[in-house]
Each structure stands twice: as structure tokens, then as C-alpha cells.
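With one protein chain withheld, the remaining protein chains of the complex are depicted in position.
This part shows chain A:
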Amino acid sequence: MAEAGRTVAEAPVTTAAPRSFELRHLGLFVALALLVGVGLVTRPAAFATADNLVSILSLAATIGVITVGATFVIIGGGIDLSVGAVMALASVWATTVATQEFGPVVMAICAILVGTGAGLVSGLLVAYGRLVPFIATLAMLVAARGLAQRMSDRRTQLVRPDNQAIVDLATTRVLGVPLLVYVFALVVVLGWVLLNRTTFGRRTYAVGGNPEAARLAGIDVRRHTMLLYALSGLCCGIAAILIMARTTTGSSTHGDLYELDAIAAVIIGGTLLTGGRGTIVGSILGLLIFTIITNLFILNGLNTSDQLIAKGLIIVVAVLLQRRNLKERTP
């Protein structure tokens, strides 16, 4: 609640100097280094290879794109629980027999439109319908998953061989790296620019930090909120293309619990759930920590239950550390 007292002028944008960047992400880099150390010690031959690095990045790409969108929504003071379901819906919609008739480009556009459309609906409900974000996006989660199941008749829809161009995103490598990793990188860079170098980004911090002050400063808070959810939906649409590429399918089971992974990555990355503070870089580091843990566990042949416990612990530790950091920095 201490956040509520801040005015727009004090929002972190203005203070996002290089010094605070290092400070803010230092803990994350230490955690990453620790994990890499564990990898080097336990599986030296398999972990530190270019190949494994590529596979970690490919694994991270899908949720990574979603995480970028989620970071915007959370900095803007909202939350989007529907991301996994919207991605599933977009992947199913883009792989129906009718859509596949039109070829890979239309499939990709379809996925993006469906994602953005669903995000726009959530945004309308939150901004103009005055629904609590948690509830509006929970409704979207359930409805989108249901619609995806209905459309696909709960079957797994394969990307047809003549639409191979979609799958090529995962199989074609440029400089040894699959195209989908470039897509991921592009989304991260664009997201960073949008958040840090444009009015849209500044407004996002303002709206999340103190909506009332933002309104007084002349920002159309409701319109901006709506756009944030549409942006998150857009990211889900892009993620849907990536998941189609990786799995060669569209399915209503895709993206199960992605919302939790995305939110966890954002929080570990130092973004406040109350809004107004956070960074894209932090979120991506948070996500990489999670992905590397999964990778390490599988490389060492450990089971998934222990993985979940480790992830739970990391969330708690990360948030505790951040709270201490915040206190230290508050005069």
C-alpha cells in the first residue's frame, strides 16, 4: 500500500538509471550463475554445450513471449490468468481444417487475431465492465479452454504437411539457432523498447503505480488498461504460433498452467504484483531460472515432483529477498 502514495512523477521510469538496473538484477544473475554452476558440476558433458543452450532457449521461447505480455499487464496493476487458455484457443483456431486451407500465413494471422481478440475482450471487461482483473481473466481462462475443446472436439489437430512453413520455425536453424528463438528475442526487444522508450511504457508504469494520479495527469486509464490486456493477448497469439511449430499441433491441452509459470517468472523478476514497478529483463531472467531448473532436473534424471518443490522454494526466496531490497532502498 506504500505504493499508493507515490505520484506519477516519482514512478521508477524516471529513476531507471544503469546503476539501479544492475542492483535490481544482481540477485537474479547470482541465482542463474549458481544454477549454471550446478549444471557444470553435475553434468559437465551435457550441460555446457551450445546445443543444450539452444534447447533451453527453445523451451523458454513459448512461455517467454507470454511472459513479456504478462509483465506489461502486471506493471499496469492488473493480472492475466487466461494466457495459457488463450494460447490453446489460438493454436486450435489456427489449425482447424478450414484455417489450414489458407496456408501458413493465414494460420499465423489467425492465431494472432484470436489472441488479440480474446485479450481485447478481457480488457473491455476489466476497463469498462469494471470487473476485477482476477475474475475477468479467470472467466476468459475457463471460456477459452472450453471453446478450444469444442472447436477441436478435444482432438489433437496436426499441422498439415503443406503448411510445413509453420513447423519450419522450430526446425530451420540460422547460425545454429532455431527461428523461433529469434522470434522470442524479437518480442523481448520490442517489449523492452515499448516499455522503456515510449509514452505507452511510461503510461503503463503510471497507470499501475497510481491510477488516480495517472488520470489526473491526463492519461485515459481505462483505454490504456484495455490495451494492456490486448497486448497480452497478442503475445499469446504469437506464443500459439511457436507452440504449433514446436509440437506440430494445435490442441486444447496446450499451455496448461502457463499462467502460473508466467506470473511466477514475472514476480521472481522483481515486478510488483501491485503494479507500477518491474522490468522485462527481470521477467526473462526469472523465466530462464525456471527453464534451467527443468533442464537440470531432466539432465540429472530427477523426477518432476521435486522440480515443483524447487520452483516453489525459489518463488518464496525471491520475493523475500526483493522485499528486503525494497526496504533498504526506501529512505
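One rule holds in what follows: a residue touches a chain if its C-beta (ideal position, glycine included) is under 8 Å from a C-beta of that chain, and two chains touch if they have at least 3 such contacts; residues count from 1.
Assume contacts and distances are computed from a predicted model.
A.B. asks: According to its UniProt entry, is the unseen chain "Metal-dependent hydrolase", "NADH-quinone oxidoreductase subunit J", "Substrate-binding domain-containing protein" or "ABC transporter permease"?
C.D. replies: In UniProt, the chain that is not shown appears as "Substrate-binding domain-containing protein".
A.B. asks: Of the listed residues A:V207, A:I243 or A:I314, which contacts the missing chain in the full complex?
C.D. replies: Within the whole complex, the residue contacting the unshown chain is A:I243.
A.B. asks: Pick from A:R203, A:H224, A:H254 or A:R277: which residue touches the chain that isn't shown?
C.D. replies: Residue touching the chain left out of view: A:H254.
A.B. asks: In the whole complex, not just what's shown, which of A:V41, A:A98 or A:L175 touches the removed chain?
C.D. replies: A:A98
A.B. asks: I need the residue numbers on chain A that touch the omitted chain, in ascending order.
C.D. replies: 43, 45-46, 49, 51-52, 55, 58-59, 93-94, 96-99, 102, 106, 109-110, 113-114, 116-118, 120-121, 124, 147, 149, 151-156, 158, 167, 170-171, 178, 243, 246-249, 251-256, 294-295, 298-301, 303-305
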